[in-house]
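All protein chains of the complex are present and in place, except for one that has been dropped.
Chain nomenclature is as follows: A and B, assigned in order of appearance, with residue numbering initiated at 1 for each chain independently.
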Amino acid sequence: MSGKSVFDRLESIPREIIYAILLVGLCYVLVNPIGLPIKVTGETRELYDLIEGLPEGSVVLVDIAFGAGGMPELGPAFTAVMHHMFQRNLRVIVITLYTEGPQMYNILVDGKIKPDTTYGKTYGTDYCFFGYNAGGVTTMAELARNMRVLGTDYRGTSLDQLSVMDGVEDYSDIDLVITFTTSSGGISSPADWVQQWATPYGAPLACVVLKMMTPTVSPYYGTGQVDALIPGAGASAEYELLVNRPDEGLASTDALSFAHLLVVALVVLGNIAFLGKGGAQRA
Amino acid sequence: MISSDISIWIAAFFTITIMSYAFRDNPLFKFAERTFIAAVIGHAVVMGVNSLRQFGFDKVQAGNIAYIVPIVVGITIFSRYHPKYYWLSRYGMAALVGIGVGLELRTVPQANIVSQLIKAITLGDNVLMGIFTAMTTFTVILHFTFTVRKVHEGPQSVLPQIGRYLMLIAFGAAFGNTVMTRMNLLVGRLIFLLRDWLGLMA
Partner (left out) sequence: MSAIVKKNIPLIVTFLIGIVLVFEWFIPTDVGNRVGTGIRESGIIINSFAIMAGVIGLYLNEARKIMRRRDDWPYSVWMIVVVSLYIAVGVPLGYQSDTYQWIYNSILMPLGATMYGAISFYIAAAAYRVLKFRSLQAIVLLLPAMILILGNTPMITSFWTGFVDSGSWIMSYITQPVYTGIMVGVALGTMATGVRTLLGLETGWLGRKEEAE
């Protein structure tokens, strides 16, 4: 009789079963959330305090550097931060050097936040969007010297006609740059902003990035070239709490807990099987 | 309430077909994958043309004739697929490479080297941890030093070995963060399916 030990069986669970457990478990938790409290971390609080510290009418340059791939993690964070800036009556200039940036703007600003109806803001007076430009880091470098280099906004209106641009000529007129980016080394990466804005001109810079990017950006944070480094995952939920705008970030927390605990359980299970087999073989 | 919006149904179809690959490769996944590739390229063309319109053609129409030069140089990039005149594209690429290298060389030394090394050797308030982090950076740099053979030979080779183990800890921590990012992306798609498509989520 062939002896497949319990450890052999434990080590050969088909991957389809694992995928099914992950899928079904996540769906169940999303439909039936537990709603446990979450704590606001220091990282999220740093960006919140940075924005809180800006006087009304300050100019914030927001860079959308994510597309569909970064939407689940950075979309909620972007929405919550934009809510905060409109609540604080800051002037917001949105740019994007990412091909999917304009579509993210349409979905999140025009579709979700709706500054005009939610906060009584006026496009052109309180906020504007430059649209997409294909110049990448070249555009970024040129914007630091001349904020009007692109000439028009995404609707084709001359930037000189937008009162939100009054007094905004170059980097020195920008009170804070916030980049929401999924790019580690490509277009609109934190490294580009550090090299073209923060280091040469001392521009205050906050980076909201994918959680997995925090190690690569942390050296800039350690030197102070980046003033706030916020990982999108987790921070989205915390920021929604701070600005009192619950949304997808908070809705994801229980599901994320389940996913993480499942991964840990799988590692433990796999190792029990591995070590048990090794023990059985030695015996 | 299940959605009646055809856009959401199309999006749900593509979402499920991509996820199906985890279980089995299948023709629907291939269809979705090719659609994605084509959509990315088509989207890039649309955005490129619109970018040119805003910053290029409009400026020429406004009377800035000098902008014709970069437009002509940019058009040469398309020649890279021509069997005989492929070399014309090198002029456009030369401009892009020169600009990219120029912009990098002038800021990378300060941003990525000098600032980082100054921070690395600054001990800060906690002197012990300052020494520890300085040694961490130093041993990692030593690990990647291959031009001086003696670094990896003899008793001093323990330093790059320490750097290697410290890197393993760092990469393990990075993997832990990667799990969160990837799971968050999956959760985002499931929220779309459950809330926007099937109406099962509030």
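In this text, a contact is a pair of C-beta atoms (placed from the backbone, for glycine too) under 8 Å apart; a residue touches a chain by one contact, two chains touch by 3 or more.
Treat the numbers as computed from the prediction; the structure is a model and nothing was measured.
When the full complex is taken into account, the listed residue touching the unshown chain is B:75, out of B:75, B:123 or B:200. In the complete complex, the hidden chain is touched by one of A:48, A:127 or A:154, namely A:154. The chain not shown here touches chain A at positions 13, 15, 18-19, 22, 34, 36-39, 41, 67-69, 71-72, 99-100, 102-103, 106-107, 131-136, 138-139, 141-142, 145-146, 149, 154-155, 211, 214-216, 218-219, 221-222, 233-234, 237, 253-254, 256-257, 259-264, 266-267, 269-271, 274-275. The chain not shown here touches chain B at positions 6-7, 10-12, 14-15, 18-19, 21-22, 30-32, 34-52, 55-56, 66-67, 69-71, 73-75, 77-78, 80-81, 86-87, 89-99, 101-109, 112-113, 116-117, 119-120, 129, 132-134, 136-141, 143-144, 163, 165-180, 182-183, 185-186, 188-189, 192.
Following the convention adopted for this analysis, only the chains that are shown with their structure count from here on.
As a whole-number value, the distance joining the C-alpha centres of chain A and chain B reads 15 Å. Contact residues on chain B toward chain A in their complex (touch as defined above): 22-23, 43-44, 47-48, 50-52, 54-55, 58-59, 99-100, 103-104, 107-108, 110-112, 115-116, 118-119, 170, 173-174, 177-191, 194, 200-201.
For chain A in complex with chain B, the residues that touch the partner chain are 16, 19, 22-23, 26-27, 30-31, 69, 71-73, 75, 99-100, 102, 131-135, 137-138, 141, 150-152, 154, 156, 191, 194-196, 198-200, 210-212, 214-215, 219-220, 222-223, 225, 231-234, 248, 251-252, 255-256, 259-260, 263.
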